[in-house]
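Every protein chain but one is kept in place in this view of the complex.
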Amino acid sequence: MVKKIVICLLILVIAFSQTACSNAAKEIGEHTGVVIPKPKDGDATLTIMLNPEEYDALPANKFFRDYVDRFENNFGVEVRYESIGSSPGQLIEMEEQDEYIKELSMKLYAKNGPELIFSQFMPLGPIIRQGAAAKLNGKISNLDKVYDGLLDDEIYFVPISIRYYSKIINLEALKTTGMEEPDVDWTSHDHYEIRTKWLNANKIHFTSYEWYMAFESIVDLDKTYDSIHNRISLNTPITKKNIRDIRRYIFDGNYILNQNYKFENYYRMITEDNSKEFQESRDLFSQYEQSGHIESGRYENLLRTIDVYSNNYNYGTIMMPEYSNKEVMLSAGGFAINKNAKNSELAYEFINGLLSNEIQMQIFNDVEDGFYPANKDIEEDIKALEAEKVADERVLQTKEYVLNQIKNEHMKIWNAENLDFYNLKKMIEEDFIKIILADKEYADVELSAKLSELEKKYNIYLNE
Amino acid sequence: MFERLKKLKISPFIIPSLVGFSVLYLVPFIWGIRYSFSRSGFDSTFVGYANYSEVLSSGAFRLALKNTGIFMSVAIPLIMILSFLLALAIYELKPPKLVYLFMMLPIAIPSAAAAGFFRKIIGTGAFSLMNSDYAMLGVILIFIWKNTGYNLIINMAGLLQLDISVIEASKIDGATYFQRLRHVIIPLCIPTTVFAGIVTIINSFKVFKDVYVLQGSYPNPSIYMLQHYMNNKFNDLQYEKLTSGAYIFALVIFVFAFLLFYIDKSYSKRVGDSI
Partner (left out) sequence: MKKVFIGILIAISLLYIFPIAYTFTNSFMDEKQINSYYIETIPDQFNLQQYYSLALDKGEYFKFFLNSIKLTGVIIIGQIGIGIFAAFALAKLKFPGSNIIFAVYVLAVLLPFQVTLVPNYLVFDKLERLFDIQLLDTHLAIILPGVFSSFGVFLMRQFIRGIPNEIIEAARIDGASHIAILFKIVIPVIKPAIYSLVILTFIDNWNLIEQAIIFLDTPKKLPLSVFLENIYHEDYKVFFAAAVLYIMPALLILIKGEGYLKEGLVMGGLGNEK
């Protein structure tokens, strides 16, 4: 009897598996609109490793595909893409970053890995820190064209294009506060003032978005972190003061509060996606976004002034840079080169080409995804283009301000940095929810004890 | 060639297994040690004991070692005793077949499937069990639920294989149940129990997956275990620390394994060794 069932099931299984074949197997082409060429027979190959989530970043763009074709013809090599699921044909998107990193690190350990490792958002910090990436000083001539602030003294990561995330202030909402437009070098405190004035003039509900904004501005976690010693200090007078301040800020009249909510409800609202409270918060937030919330609008790469200008026009906003009292973190699409790769020379050539004026100009013109070229030589040409299309002086000045920073100061690039602290930030915030939104306010002694305990916990994790 | 082997008195029976095992398990095991003495996975300069001392002085490693120690010294004896008792009870009392089946089934469930259920019971909310200081209880619970089946199968096979004539003989001699248990059944079950012990040690590592699905890479510190440390080191590409930490831990495990070997050996002295 059981045997019969088993055989039946096996037949079913085989039958269903055939539907997969006729079922449109996700061609990489279908996913990104690109046809990845099948591997040719060739001697030298150049392999680019991509995180499957970032497949859209490179091959999706025509300028890149054209460049690759030209490169292949010029040097007589074949450029291959590798990823989890890289064979032309089926692509399974691995959600887990972990698995991709495991896969990549194995190839690096085996010393036969890809030449180029691309990253747009994926952190390459561990690869660089552990010495798997090649030092590029003096190997690539066009590195001179990259903005100084984007390169470290020892260059392991080459940015090809950069993204500077803007902050938004909605002009309609700003009017209700009676305040002036903030200056381009505004501080976190300026933003805090604008927000608070706006909240007082327009009472809204306390949603999880509001929690994040309040937490960011009042309890500034970045200040508690000492990057030199890799330690965090939480049991300090200033943190305690901030905790008391934010508690008062939330509960003493800035918001419309749900009277039925206790701590558990707030906790669920902020941390648990499938809870009723989270849904309610999200619905409320969508409402507010449509009706002139102080930060409603559409985000953009602050350096792409043409797009910034059109967004401002469409949504009635102004775009602001990072606070002048905070460190700027840029996001960059770029490459690291595997120290043990076979064809390093080819890799250097490849990147050299990508940094050329011509290609970089194409990044500016053709890329839909909102990246700005890292090449400083073409700055003037871009300025000329912008001057025609952007009628708002302020937008152009904001860009100047940011570019000056990039020229003169050393910028931190998200993908290439040591992100130990940032990986823990979200957890620290969740722990703070328990303290700040507790039903009963913590007394000073309790608070010290609790903060000490948290401090100990996070210092252990930081110094793993 | 077989003549030479016969001279060495190494049975040819063991050759295929030995060759495959050496290449696929022994060699990597030894190779891993080399990494623990290198500066990094990409830089093989010899750094002596530097990695070991860094690892030992890391607060995270010590925390992980402590938690893993607590977990193993509580959960492993607990599950072994529990499953032996359950196996004994099923063997003697002969309950409906479903009982045995139900207890075995959890071993087939992948971590992801059970995670949703456990998260809803003990994992949601700020003051749930998994977010409190007693989270270790939750981990032990999940471990016992999932792995009783393994030990149950092994213990049952061992019990079912007992030579019934010996047991009958002791009955005739007038032994009470407890005397039978103590002097006949349990001693005869020692080889399988030793095996169950080793298997349980191996399975105790796998509980990591369940905890990871619930709480991610940096869980509640009271359940931060060695596997978390190693997994994080793997993702950080700090392979030299991973191996150093793992071999330190292996030394501890080997102590327990040798204990089990000793028990196994004294059993063989009693029952008879080889032909």
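A and B are the chain letters, set down in written order, and residue numbers restart from 1 in every chain.
Convention: a residue touches a chain if its C-beta (ideal position, glycine included) is under 8 Å from a C-beta of that chain, and two chains touch if they have at least 3 such contacts.
Worth saying up front: this structure is predicted, and the values here are computed from it rather than measured.
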Which residue of B:Phe37, B:Tyr52 or B:Tyr100 touches the chain not shown here: B:Tyr100
Residue touching the undisplayed chain, where the options are B:Ile154, B:Val184 or B:Ile223: B:Ile154
From B:Tyr49, B:Phe117, B:Tyr134 or B:Tyr177, residue that would touch the chain that is not displayed: B:Phe117
Identified contact with the non-displayed chain, of A:Met106, A:Ile238, A:Leu257 or A:Ala449: A:Met106
Missing-partner contacts on chain A, residue numbers: 2, 6, 9, 13-21, 23, 25, 84-87, 89-96, 99, 102-103, 106, 109-110, 112, 268, 272, 274-276
Chain not shown, touching residues in chain B: 8-11, 13-14, 16-18, 20-21, 23-29, 31-32, 35, 41, 86, 89-91, 93-110, 112-114, 117-118, 120-121, 124, 145, 148, 150, 153-154, 156-158, 160-164, 188, 191-192, 194-195, 198-199, 201-202, 205, 208-209, 226-227, 230-231, 234, 239, 242-243, 246-247, 250, 253-254, 257, 261, 268, 271-275
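Definition applied: only the chains that are shown with their structure count from here on.
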Interface residues, chain A side, partner chain B - complex: 98, 101-102, 105, 108-109, 126-127, 129-132, 263-264, 267-268, 272, 339-340, 423-424, 427, 433-434, 457, 459-461, 463-464
Residues of chain B that touch chain A when the two form their complex: 39-43, 58-61, 63, 124-127, 218, 221, 229, 231-239
